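For this view, one protein chain was removed and the others were kept in their places.
Our next item is subunit A:
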């Protein structure tokens, strides 16, 4: 397998959606890209697709600072939802924060595979997905 089926972007920034889609498309490593504007929207989607393997994402790129439901709140809900999910989902926090406190907090959550500081360049994204495909990503 050398391609990821589904990826979700959870970020309140339109432009981030646009350019990250472009970057991801250029790598040809992902089949489908879905976007959400906050944690609440993403959780709603996951709840509606609990066992729909075709629909569920393999990877979520999660922003931290979002209105309505931020990244941390999303993670809390995600953890309680996880047992019902039919698929292993890797979550990358993608943030413009380089606050050590945020990074520490992220590392302490086992559902978080890694903490990526924006910008998400093509090279960074390829590295991320290759790590995941070769199974070196944190469980």
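Heads up, the rule we're going with is that a contact is a pair of C-beta atoms (placed from the backbone, for glycine too) under 8 Å apart; a residue touches a chain by one contact, two chains touch by 3 or more; residues count from 1.
Methods note: contacts and distances are computed from a predicted model.
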Report summary line: Among "histidine kinase", "Putative acyl-CoA dehydrogenase FadE", "Tricarboxylate transporter" or "Spermidine/putrescine transport system permease protein", UniProt's protein name for the complex chain that is not shown is "histidine kinase"
**Report entry** Among A:12, A:55 or A:111, residue touching the chain not depicted
**Finding:** A:12
Query - Absent chain, residues of subunit A that touch it - result: 12-13, 15-16, 18-20, 22-23, 26, 37-38, 65, 67-68, 96-99, 117-122
